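One structure, as C-alpha cells, below. Some questions next.
As you look at this complex, bear in mind that one protein chain is not there, while each of the others sits in place.
Up next, chain A:
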C-alpha cells in the first residue's frame, strides 16, 4: 500500500512538474509569438497604408477639391444630404442662385447676409442662424474644385462605399491580427486562464484514470499471480525513475535548461525596460480619435498643424477645438472642460503617450512632409482608437529597421536629385533611407 501511494504521489508530482514545464514553455512560446506577431502586424499595417496611392479618379481638380473639402468644410458639412452643422451639400450647385453667388458666400457669407441677399438670409435662418466661417483665402479655382468634388462624391456613391468597405476590411484584418497577437490585452489573459483551466481538467482526468487503473491492478493482484507483476512494475518504475534522477547527464540538462530559460526571460525583460508599447493613459479630456478622425474623417493636419512644418506635430490648442465646438456639442461635460480651461486661462495638461528619450531627435516634418509617411505607419490605426495608445515600440531597432526598408520619397524633390543620380550609377536597387546616411548616428543623436 505504502509503495503504491508513494508511487502515486511520485507519479502525480511528476505529472504536475511536467505540466509546469509545459505551461512555462507554452507561456514562453506565446510570449515570443506575441512579439513576432506584433512586429509583423505592425509591418503589415504599415505596408499597405504607406504604399496605397491616393485613388486616382476624376482628374486633379476633384482630388484637390477633396483635400480642400476635408480641411475646410467637412467639420460642418457633409457631401450627402445629411445635416451636420450646416446643410448637406449634395446638389448645392443646382439649388443655389449660381456659382458666382457661391464664391461670394464661401469667402464672406456675413457680408452677403448683411447686404440682405434673399437666399443667403433664408439659409442663415433655416440653420439656426449659425454664422459660417469665412474663407477669404480660397480662390475661384479652389471653390470650383470643392464643388466638383461634391458633385463627384454624390454621383458614384456606391463605388465610394465599396472602396470604403474594402478599406474597412483591411483595417479590420489588421486590427484583429494585432489583437490576436495581443498586446498584453484582456484577451491574452483570458486565453491563458482558459488554457490553465483545460490543463487542470486534463490533470484531474488523468489522476482519476490512474487511480482507477491502480485500483483495478490491485484487485487483480490480490486474486492471482499478478501481484508479482505489480510489485515488479512498481519496482521497475521506481528504479527507472531514480536512475533518471541520478543520471548526471539528465540532471545537468535539466539544470542548464532551467538556467537558460531563466536567463532568456531576464534578458528579454531587460530589453523591454522602458518600452511603453501599448501605453494608453487616461487623458484629462476623453477625446476620441475614433470619432473625429475615424467617423468624421477630419484630416490629421487640421488639428496637428505642426506636422508638416516642424519637429513637433503639436497637440492642438484649445482655439482649434473651438473652431467647431464653438457651436457643436457645447453642453457635453468633456467639451465643457475646454471651456473651463479657456475661461481660467489654464492650458490643458494632456498626458504624453509617445515618449522618445531626450537623446533621440525626431522630426515630424522630415517624415510626414518630406518622406510622405502616413501617420498610421508609426501611430497605428489612430482613427480607430477611442483612447490613443502607443502602437509601435519606438525603440532604436524599430527606427533603424524602417530606415533600412523604406524607400526615400525623392519624387519632385530637387534636394535628392544628386543622391538619386549617384545611387543610380552604383546600383539598380531602390534608394533606401539607409543608402543616404539614414543609419548615421548624428541623424538622430546630437
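The rule we apply is simple: contacts are C-beta pairs under 8 Å (C-beta built on N, C-alpha and C of every residue); 3 or more make two chains touch, one makes a residue touch a chain; residues count from 1.
Here, contacts and distances are computed from a predicted model.
Engineer: Assuming one chain is omitted from the figure, identify its UniProt name from "4Fe-4S dicluster domain-containing protein", "Transport permease protein", "Acyl-CoA desaturase" or "ABC transporter ATP-binding protein".
Structural biologist: "4Fe-4S dicluster domain-containing protein"
Engineer: Out of A:217, A:241, A:254 or A:342, which touches the unshown chain?
Structural biologist: Here the residue in touch with the unshown chain is A:342.
Engineer: Have a look at A:85, A:121 or A:315 and name the one touching the chain we're not showing.
Structural biologist: For the chain that is not drawn, the touching residue is A:315.
Engineer: Sort through A:191, A:280 or A:370 and give me the one touching the missing partner chain.
Structural biologist: A:370
Engineer: Tell me which stretches of chain A touch the chain missing from the display.
Structural biologist: 273-274, 276, 279, 281, 305-306, 308-312, 314-320, 341-342, 345-352, 355, 357-359, 361, 363, 365-366, 369-370, 412-419, 422, 436-437, 440-443, 445-446
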